[in-house]
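Let me give you the structure first, and then I'll get to my questions.
Left out: one protein chain. Kept in place: all the others.
In order of appearance the chains are A, B and C, and numbering begins at 1 in each one.
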Amino acid sequence: MFLDPDKRVDLSTAAGMVADGDVVALGGGLSARLPMALIREMIRQGRRNLHVVGSAHSLDVDMLVAAGAITVCEESYVGFEQDFGLAPAYRRAAESGTIQVKESCCVTILTQLRAAEMGVPFLPVRGIKGTDMRRLHPEYAEMTCPFTGEVLVVVPPLRPDVALLHAPLGDTRGNLYMEQPYVLDEHFASAARSVVATVDKIVATEELVERGITIPAHLVRGVAEVPFGAHPASSYPHYAYDRSATGAYIRAAGTQESLESYLDEWVRSTDEAGYRDRQGSAELERLTTWSESVDAWKGLFA
Amino acid sequence: MFLDPDKRVDLSTAAGMVADGDVVALGGGLSARLPMALIREMIRQGRRNLHVVGSAHSLDVDMLVAAGAITVCEESYVGFEQDFGLAPAYRRAAESGTIQVKESCCVTILTQLRAAEMGVPFLPVRGIKGTDMRRLHPEYAEMTCPFTGEVLVVVPPLRPDVALLHAPLGDTRGNLYMEQPYVLDEHFASAARSVVATVDKIVATEELVERGITIPAHLVRGVAEVPFGAHPASSYPHYAYDRSATGAYIRAAGTQESLESYLDEWVRSTDEAGYRDRQGSAELERLTTWSESVDAWKGLFA
Amino acid sequence: MTYTIDEWFVVALARTIRDREVVFHGFGSPCAQVAMHVARRTHAPDMLLIEGAMYAINPDPPFIPPTSNDNSLKQGAAYSMRFEEFFDAASRGDVDRMFLSGGQIDGYGNTNVTAVGPLDRPKVKLGGGGGGCNISATIGQLTLWTTRHRSGRTLVSSCDFITDIGHVTPAGDRKALGYSGGGPQWLVTELGIFDYDGSGIARLREMWPDVTEDDVRSSTGFEFEVASDLGTVEPPSPAELAAVRAIDPLGVRRSEFDPGELQRTFEVALH
Partner (left out) sequence: MTYTIDEWFVVALARTIRDREVVFHGFGSPCAQVAMHVARRTHAPDMLLIEGAMYAINPDPPFIPPTSNDNSLKQGAAYSMRFEEFFDAASRGDVDRMFLSGGQIDGYGNTNVTAVGPLDRPKVKLGGGGGGCNISATIGQLTLWTTRHRSGRTLVSSCDFITDIGHVTPAGDRKALGYSGGGPQWLVTELGIFDYDGSGIARLREMWPDVTEDDVRSSTGFEFEVASDLGTVEPPSPAELAAVRAIDPLGVRRSEFDPGELQRTFEVALH
């Protein structure tokens, strides 16, 4: 556990807490609370050979794949839903065999995290049999229930080296406040060897207590304050999903060549302050207007 | 799941949702949020042959044992801590063999509830080996981990017929608000076939949402509004533990004979309105003064 | 007054829900998502609607956004489940119905959302199954759907990869696998509606009025039975159409359809 009273670090130090080759859990899901500033910073630092794990993800995984940072991908889904469809870089890498796809299922990942949390070396899952998932996971086994005689698939613990989480609010000790859905973040925090977090804003502990702490400080190794640190994913209650910025990525991702230009322009040639500048403060502020009216909110997605 | 929009029932109907011979999970723990009004009502209704399960409990179990309602007791602890010591009726019944003591451990019960929640027929636990717990639980088994070769004890699911919970606040749909510690109540609610709840007060759903719902309505079969329904256990934020009323029970419990008189006077000869009258409204109101000052709070335990 | 195939399609999906069912859709499934809200606002007011990816219970979203993890989708919900709370409920059999789609769907209702072609070098790497794989085994009944039937590549004789299980898999049927869930009950496509016969094979029950049995057959890679009372899909009621338009003002449901399909327009019959 992490007992330091002050866990604040800068983003570069935070991203440096991930080593090449680590098993990395990615917090949030789809277009919500993705640890994008950490993703971008790891790309700047040239991180390699990551084994990423998680549930349903999108830009975070696709951008890491595009940057050549991922060797093994063990997510339950990577894509942009019906809106932008398949994940371009992920798809290219999977189809050309440059990453190993160990696609999993939310329940299986949850169960493996629970095994790590509970300190047991295996746990059973009800499904999997009859599907082709074991072709991707020869490490699973089967056991016969001593009570019912049923044969169930059993899975080993999943103990990520580090969980990268983004929260709208945190304090200097590393307590984090999130809004639901927490997705797997609570389980990542307990199962991983350490949590490295970004928060849009560091506030007094009292403010977090008022709202309710989601992830307690003793699980968190470092916390970096990065405004719009999840952008273009959402970080409610502060800002909504930036559909337009995501669309810009998708358009650039048509070829690896144009994607490299995108990464150079938006990531490698700048830092997070520069990233925010280039996105434009008016554009970013617009994402915070979701709460003004239903029309304003809906307008963000039109 | 329970989808009726109005789950309100009177206490008698609520207690009637427990059948003789049921496996009954008791919510709360020690001196907090015990479902005492339901316990008393079940005694009035002459409920028999219950198999109670839970973590660390006190007056709820002891009183049911005193009334002859329990056949099997599968709690991790029954007693009155260092303050009043061993549980008098439970102890007599255990020593004379009139109840079957299947004492368990918090982690084991949690694990068995999780198996029921997860829909799997077994789960492993790390401990138990080396202890004598299996002398009380021949139903446990052992399995060899296919990944590590370790031998672990595995336990079957625990699916109570009904979980009896007390919450300070609820709504007409059956949503419940509790303060921490929730103890096993959340797991009981998910693992049991149904939840029957008492609440000190039924309030608007909006008020619960403001505070945060602990147990969602779809798990709750019936909810009865019973002021001081946990008394003499605490139900924060409303009232603290009534040490003096608990002491009166302990003094009466010295023999089964005096305990019968106690049950006649405080339970069998009256209803909950009468119970509150006999306790005295001034005495009950005093328990709500805990929040006025540290001295007032401390004074309740002096 | 006219309406379009996307509207009628989600109404048909909505009708597979019975009142007082506990129903879930996954992410990236706007047609199923809109359908659930239509059902709750019309014939199934007492269903328990679990909003996919938010796990919000009975929300009243002001609109359907183009992404499933947006907070608009929990507006009005008194309670949101935690991730594990939903998946546990589904695994232990407390969820009555789930909507599932697939890049490939075979005659038994097995679905593939993982990869088309060989696994080590797929022709198309699909997005992945999310949480469907395990809980397809245990949820009460499944409503399958696809808006890509006409492509001829979706309803296939055999899936290249089984992500979510139907009635019968190469490893056995549900009973042999020890699964409590009932499996696919309906398969709704932009051409027609299938149910499943006693052997677990899709059976054509209804078609849209602008579709012929030959259209269906030429687009379907597996052999299927045809119900003796093969009929036309019941048109949407004004209330159903109004519900579709109210819940999905941005038309997110349309993103599931090929642009050509969206040209299919129908007239409200005047009685």
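Rule of thumb we're sticking to: contacts are C-beta pairs under 8 Å (C-beta built on N, C-alpha and C of every residue); 3 or more make two chains touch, one makes a residue touch a chain.
What you are looking at is a predicted structure, and each value in this text was computed from that prediction instead of being measured.
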Checklist entry - Among the chains present, which touch the one that was left out? => result A, B
Item to check | Residue of B:G46, B:P181, B:G254 or B:G274 in touch with the missing chain, whole complex considered | outcome: B:P181
Checklist outcome for this item: The listed residue (B:R91, B:R159 or B:R211) that touches the chain absent from the view is B:R91
Checklist entry - Which is it among B:G29, B:P156, B:G170 or B:G222 that touches the chain not included here? => result B:G29
Checklist entry - In the whole complex, what residues of subunit A lie against the chain that is missing from view? => result 1, 3, 5, 116-120, 173, 175, 190, 205, 208-209, 213, 216-218
Item to check | Touching residues on subunit B - with respect to the absent chain | outcome: 28-32, 55-56, 75-79, 81-83, 86-87, 90-91, 94-97, 101, 103, 105-108, 110, 114, 125-133, 135-136, 150-151, 179-184, 186-187, 234, 236-237, 240-241, 243, 290, 294, 297-298, 301-302
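Criterion: only the chains that are shown with their structure count from here on.
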Checklist outcome for this item: Residues of subunit B that touch at least two other chains are 118-120
Checklist entry - What parts of subunit C, by residue number, touch at least two of the other chains? => result 91, 138
